[in-house]
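Complex shown without one protein chain; remaining protein chains in place.
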Amino acid sequence: MNLRSPIHLASATLALALATITPTVAADTPDPMAEAKAFRNYFVAKFPNVKPEDFVNGPYSMNKDMRRQWEEKEQFPPYEFSLDMGKEMFGKPFKNGKSYADCFPNQGIGIRQNYPSFDAKEGKVITLELALNRCREANGELPLSYVGDEMAALTAYMAFTSRGKPFDIKIPDDPRALEAYQNGKRYFYTRRGQLNFSCATCHVQNPGERMRAEILAPALGILNAMPIYRSEWGGMGTISRRLVTCNSQIRAVPLEPQADEYRDLEYYLSYVSNGLPISGPGSRP
Amino acid sequence: MTTTHDGFAATRRLILKGAGVIALTGVGVISFNMAPAFAAANDKYPEDAFKQKRAADAIKSLYGRTAQASDKVKLDAPEIAENGAVVPISVSTTLAEVTSIAFLASENPNALAAVYRIPPGTMPNVANRLKMAKTCDVTVIVEAGGKLYSATKEVKVTVGGCGG
Amino acid sequence: MASTIRVRAISSGEITEVQVLIQHPMDSGFVKDAKGEIIPPHFIQQLAFEYQGRNVFVADWGTAISKDPYVKFSFKGGNKGDDLKISWVDNKGETDTTTAKIQ
Partner (left out) sequence: MKMTGHTVRLSILSLALALVNATSAPAASSEADFNTAYAAAEAADKEAGRLHNQWTVTAEALADAKKAADIGDFDRAVTSAKEAEALAKASILQAASEKEAWKKLEIR
């Protein structure tokens, strides 16, 4: 497999509209487009030396010594085995002869940037992990664990085929879609757990800072690198796994993977990173 | 994956000693195919050196003498390991007639991490990834022209590699 | 099934640069599992690279090599299209071998 390194994505040319912050809108009537712009501007202003499209590389966009270690590992990344497993799983037909390719547009290749999507029929957010399990169940297969290695490998492969494609999350003209976006935003900023941290405490207020040993990643572009191979895990992990561990770390009882809150959070966080390239599968300490 | 389980640790010892080809007859196809590569190595796995706790003892077991620091040995290691489980460390040297290169981490449970044998025609440059239990000195030993040269650098470890 | 060994061997004419990544747990024997029991040591002890019937590089490894180990070296010579044979053996006697073409 010929890896297109995410390092090179940093040099990808992207028309990133960096207009000035738009005037305040009442919190109860969200204006996603203006909010996404403000969100990006916040990070660009906080890190003037980081190229906007480099935020998808998380802590490596803001620490030189770590970046060098990462580049060294990217020469032959340890996630290659997971990636190959994902490719093999993706190509292997189900018992009924159908395969994942039959469940997705463009046979599932190069489409990761479109997830999560809003399903008008169900009135809910559909993440890629959820869509993969629904595909399995529709074809008579048992669903995979959302926090397991197999789901991580599958999504790693799908992200890999989408590297460099900008996040393109749509919020259709549907009050339920706007509500999902708003709920995701609320989840993102709400403090929880005994530590009384929100997602934003770490990933908006303190990215680039050390939290114990880790360097906190910026929220902007944080999902573009998913799934991630963490040295701490010694393996690839899904978005679900990361959200669950984030919650545990702040001493909050995690929700079930793919709970509505997590789906909405993913919708919000992906939307505000629209325009930034998919860099997954990523690696992190 | 294709890893085979022949289950005979003793067999492996024989392979490593270079006597494997005959001893192996009938044991397993894969193991048999393995034999030539290791037989040709004609070098024993330095079990005793890997068992030593202290770096000095490992070096003594490996080479039977001590090394002198040399600025001709270039050790490249991070200031702060992003995770002790995977620390990229490499070495290069301008010394001639290099025959082996060893990596040691002084505070690991067993200091010796790796020994690389460099036959004539192979460049004296190696990059690898080590586990480090905690902040400590990483030392690299270069054996060249029958003498030992070394370089040392401290690597800070905030997340220990003993979990992985 | 895929090999446990991934190889990139690239010839620049005079020198061949070799990078290898191996799928292996490299359990050190110092780590406990979720139940608090020691995970027994399971690690690659020797890795050999053979070109035209002779070893061009041999690694002796202990328990401090990272999971899914990586190593990079280079040797003089090596022609595009030639075979490079890579074999490893671990402390349990498990082995794997692959042959890669120099590119």
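We just call them A, B and C in the order they show up, numbering each chain from 1.
Operating definition for what follows: a residue touches a chain if its C-beta (ideal position, glycine included) is under 8 Å from a C-beta of that chain, and two chains touch if they have at least 3 such contacts.
Computed from a prediction, not measured in an experiment: that's the story for all the values here.
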Neighbouring displayed chains - absent chain, whole complex: A
Contact with the hidden chain (one of A:Gly148, A:Gly193, A:Gly208 or A:Gly275): A:Gly193
Selected residue (touches chain absent from view) among A:Met85, A:Ile111 or A:Val204: A:Val204
Touching residues (missing chain, whole complex) on chain A: 21, 24-25, 27, 35, 38-39, 42, 185-186, 189-194, 196, 198, 200-201, 204-206, 209, 248, 251-253, 255, 259, 261
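As a working rule, only the chains that are shown with their structure count from here on.
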Overall pattern in which the protein chains touch one another (line/ring/star/complete/other): complete
Higher-contact pair (C-beta pairs counted), A-C versus A-B: A-B
For chain B paired with chain C, centre-to-centre distance based on mean C-alpha positions, whole Å: 12
Inter-chain centre distance, chain A versus chain C - centres from mean C-alpha coordinates, in Å: 33
Computed distance of Cα centres, chain B from chain A, in Å: 38
Sites on chain B at which at least two other chains make contact: 85-87, 90, 127, 129, 163-164
Multi-partner residues of chain A (each touching 2 or more other chains): 73, 78, 234
Chain A to chain B touching residues, read off their complex: 65-66, 68-70, 72-73, 78, 212-215, 231-232, 234, 285
Interfacial residue positions of chain C with respect to chain A in the complex: 2, 6, 8, 19-21, 23, 66-68, 70, 72
Touching residues on chain B, where the partner in the complex is chain A: 78-83, 85-88, 90, 127, 129, 158-159, 163-164
